[in-house]
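Then we have chain A:
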Amino acid sequence: MIVSRISRFISDYQNLVALFAGACILISLFGILSLPLAYEENQIYPKAIDRTSALDPYDRGGTPFNTTTVVAQYPENSPYLGYVTAYLTPLSKYLADHTLHAGTTIVSHPGGIIDEILYNTRGLDTVVETSILLSAFAIASYLFRRTE
Partner candidate 1 sequence: MAMKRKTVEYGLTASALIIVIAWIALTTGAIPLWAAEAVFVVAFPALVLTLGLWWRAGGGEEDFPFIGY
Partner candidate 2 sequence: MLSIGGQDLFVLEFGDILHYFSPYTLTLFLLAVLFTGLAIISRPEEQIEIAFGGDAYYAKETTLPEMRFRRFMAIACGLASIGAMVSGDLFNYTLFTSMVGITNVGIVAAVKNRHVLNAAYAYGIVAMIATLPLFGSAALIVATTGTLSIPALAAGGQAVPLVGKALLVLGVVGEGMAPFYAAKAEMFRAPGAPYVIMCSLSSLLIFLRVVEIVTTI
């Protein structure tokens, strides 16, 4: 019976990767066939990278400790939109106000190198991204430290 042959094939988890890869190929082919797709010029969070800037990959324009123009989906939900400093902790804010040791949020802040424009509007994404990393590390370290 063809049915039982199919079931025998898909019941083996060793074939799982092959099956899924096959599905990926099919849908990618469909995607290639449906090209070209139009690019929407009116994007949220537009980027203009200034290669000459000292802050090169992280420079998003605007003046530090001041507003930057950001196109957000719901500007009314982000009253501090464009104010990168708004997300500094009180201590960092104090440092930034009185010294030059805390710059922008790019690398001086827990949370690491995070696109600071997104930081203002998409805070939850940042949290989830780091949580994914945390759980991956937790699994790896548990397995590594496990005693037989």
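Regarding candidate selection, all candidates are chains of the complex that A comes from, given by their letters.
Convention: a residue touches a chain if its C-beta (ideal position, glycine included) is under 8 Å from a C-beta of that chain, and two chains touch if they have at least 3 such contacts; residues count from 1.
In this text, all values refer to a predicted model and were calculated from it rather than measured experimentally.
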item: Touching candidate for chain A, same complex, options 1 or 2; value: 2
item: Touching residues (chain side chain A, partner candidate 2) in the complex; value: 10-17, 19-21, 23-24, 27, 30-31, 34, 37-44, 72-74, 77-78, 120-125, 128-129, 131-132, 135-136, 138-139, 142-143, 146
